[in-house]
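Every protein chain except one is present and positioned as in the full complex.
And now, chain A:
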């Protein structure tokens, strides 16, 4: 655009300004202006012109001045490895996670005219601002089936463009792709298995045949690259999506892919999970319960009332909640394994320890800036009770379990009476409006919920959604993996209810960042102030005002543990550190597993933007250490060759305390 403007300017100024300047002498011109015409408009134009010119000049200088050597980016791992003779060997499949993949419109309502094959999700998100309600309508799925609503087809963008950049300049896979290309990867041996991340995993196959496509693609790449097995690199939710795939592909037709029992052993060399959410993320709970996470709660405590007010009739949170409740995939991220993994009402795993250590080092840069003076022994006295996922009130999160209100939520009846008398709230699809106020109060009175009971809470609060989604996902631990019921697809994405395929030569990696406070449990409150028009349709809120005075894990109603900002260490690391290590019942063929952690180091300066050594959930894909590992594995190295385990957190110790039958 600027060059065009500049062109216009030049031609015009030559045509019109210069002749006048020549004809009328320069003295005459000011006269004309002085005659009262040097008005506001003129000076306005002048100012704009001045600014534009200055801007273009700077832009021009910026582009023409060579980058000083000091600012030049350090050599990328791809260049270095390619000089060391590392060459593309195994085809690479990238499996994106939730949210990062783009979605585009194929068929829509009249309000979405002109958006055919334009991105609704990803890229610039401009449509949210232009037509927010239309956008919400198109991105929501049918609340009954979890598939397309009638007349709307929104599909995943295919190819590498699907998730290389999430929004312009915010890379997801782009850095990794670029480095892979440096050692010789290209379209024929690099594939992005994009899928519609809103659907349940089984439905991606039912509607789009995504799993079949992935299977055919892997087989094709295996055959056209000299029968080299593929290296799969899933990220975040992609890790459990690929677990689902591994099980699906060996299951006979018509339920599965019909690849036969040796398929994985034949086609897959390694699964390099990045920031895998194997056992779910606590974030998903707060998201489903009240459509908010740490950031939202923080914002609310800064400006109470702003988000809740109905100013402009926005009701943003309610809309978001309605949309995300129609996405089955979020349910796949609910914590799995229940109390055995996540702790019961009284247990407190020692997740905090290393977190504290790392916390002190980077206390400058984190949100706990004021806690520098915290006495380090304080946490020893009162270990945080992480097992209580959701606690109503701070007291409920700390008192011994005997003092808690013993509530059996399953016995609580949903009243049929619609307590919400204000009709204006009815337009939002939220199952909260069908619950009576009394039972909501009962649910919230001095109670705390663990990973198991939290599911009951959700079932009580959003029965339709959970019913729909629990046909596709399961969150338990299998007693007996040979039970024929585990042939059902809803168990395939839960690592605690499936066996890994029989592929002793395959390798499982878990690469994730550590050293960032990660949400682990929440303190909730009831919203007591009904807003002017109608009762806010979300009755629970994270209590943003709760801060641990001497408890530095507690901030803004949220308790933190070590992790990568989204996934706690226990979820990302447990399976590879213990659940699958050696020959266990989850890993009957004894395939090798490796845990590799990357310590978070915030970018040194602004110039580094998102950092080369970041450990946070998405930014880790630009981490040079991680990229190097992935490149080495792709070019044929085994887990031992890249250095086996690399652990900074206390995931090993934590895993010891988890007692499940292996």
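Rule of thumb we're sticking to: a residue touches a chain if its C-beta (ideal position, glycine included) is under 8 Å from a C-beta of that chain, and two chains touch if they have at least 3 such contacts; residues count from 1.
By our rule, contacts and distances are computed from a predicted model.
Hidden chain, UniProt protein name from the list "Small ribosomal subunit protein mS39", "Phospholipid:diacylglycerol acyltransferase 1", "GATB amidotransferase" or "DDB1- and CUL4-associated factor 13": "Phospholipid:diacylglycerol acyltransferase 1". Per the touch definition above, the residue from A:49, A:504 or A:604 contacting the chain not shown is A:49.
Per the touch definition above, the residue from A:85, A:150 or A:187 contacting the chain not shown is A:187. Annotation for chain A: contacts to the undisplayed chain at residues 1-2, 5, 8-9, 12-13, 16-17, 21, 26, 29-30, 33-34, 38, 40, 42-53, 55, 106-107, 113-114, 116-117, 153, 155-156, 158-161, 164, 177-178, 181-182, 186-188, 208-209, 212-213, 216, 219-220, 223-224.
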